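Left out: one protein chain. Kept in place: all the others.
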Amino acid sequence: MFAIVEESLEVGALIQGALSPDCGAIATFVGTTRIDESEGAAVEYLEYEAYRPMADRKLEEIGAEIERLWDVRHVSILHRLGKVDPGEASVAIVVAAPRRGPAFEASRYAIERIKEVVPIWKREVWSDGYVWVGSQVGTRGLASGKP
Amino acid sequence: MFAIVEESLEVGALIQGALSPDCGAIATFVGTTRIDESEGAAVEYLEYEAYRPMADRKLEEIGAEIERLWDVRHVSILHRLGKVDPGEASVAIVVAAPRRGPAFEASRYAIERIKEVVPIWKREVWSDGYVWVGSQVGTRGLASGKP
Amino acid sequence: MIKVLLFGAAADRAGTRETELPVEAGLTLAELWPLIAERHPDLAPMRDTLAFAVNGEYARGDAGVSPGDEVAVLPPVSGG
Partner (left out) sequence: MIKVLLFGAAADRAGTRETELPVEAGLTLAELWPLIAERHPDLAPMRDTLAFAVNGEYARGDAGVSPGDEVAVLPPVSGG
């Protein structure tokens, strides 16, 4: 399953859905909102936006790449949109494979590829302004300069 | 949390318990019972036994090793005992860290160390006999030779 | 007309998420950019960080765009 969703991610259910008697290993990666702090300010929440349906298609392409590169039997990727509070999951990747090596490698590959090619953007909303991660564009003192 | 348990593993709850605003990444590994087949026979279930409390202590030692080696904030390892049916989880490892690299590396390290040092043994019960994995001792035709 | 979609920091700088450019004939993405930057001057300094998509797929500067196409202006992605 590859989906971009508004609601919170149910990782347990995702893993449950990946259990299969032809697999011996499930590797899961969950990306969560980390409270960053600097100069007396702190991240209050993140906000994600996506270019859809291109982003949905890119998630599916990553799944297809993984199935070409490794012996895996199940790949799920869910990504949140909108506001994500600290400590909540923004992305969940679940890979089931007969052997653990491919499961680990494929789950790592998935998150690296997501960060390279999937048109999703994250805005950190701080107590003193916001910043678009990666572009350094925003309203915080440090971020207001040229990109 | 480090525990050897008789009941089925609630991986979703384990991940939920690892969510924390000071972490950005949770890497999880779940080992499951894979149905192996050979010469017309199949694995029906696995059965685990442990040398306790040494096994409990070794799980805690692996957790301590991980906290020395990487910047991680949370490590949980649960291992089943007794009968585990095909497609069920026998081990669950959850590592939360500020950054994803250490989370991935530590979860991989945990399963490799479990397989090296924790005194737990697995018996595969096949349709035509059983075999102690690693020792090749059992009642199956192929396994009844000298170890 | 070519529909131009803007995302993330690019939408922020441009002050809009969507615009239309009255392009009559085919041209390349590289030729389209000055028209976008003229309409939204605050985008200009971001040029080197931007990627583009034509009809939902990444495209390079020499890719052709024609009336009816959808062009997306993509700042560095930051999912995950």
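For clarity, chains are labelled A, B and C in written order, and residue numbers in each chain start from 1.
Note that in this section contacts are C-beta pairs under 8 Å (C-beta built on N, C-alpha and C of every residue); 3 or more make two chains touch, one makes a residue touch a chain.
Because the structure is a prediction, the values reported are computed rather than measured.
Considering the whole complex, the hidden chain is in touch with B.
Considering B:Asp22, B:Glu49 or B:Glu65, the position touching the chain not shown turns out to be B:Glu49 (whole complex). Contact with the omitted chain, checked across B:Leu9, B:Ile66 or B:Ile120, is made by B:Ile120.
When the missing chain is restored to the complex, the residue among B:Gly31, B:Gly63 or B:Pro86 that touches it is B:Gly31. Residue-level contact of subunit B with the missing chain is found at 31, 48-51, 53-55, 57, 79, 90-91, 111, 114-123, 132-135, 137-138, 146-147.
Keep this in mind: only the chains that are shown with their structure count from here on.
Think of the whole protein's Cα atoms as having one middle point; the chain whose own Cα middle lies nearest to it is A. Centres computed as Cα averages put subunit A at a distance of 26 Å from subunit B.
Counting partner chains per residue, subunit A shows two or more touched chains at residues 31, 111.
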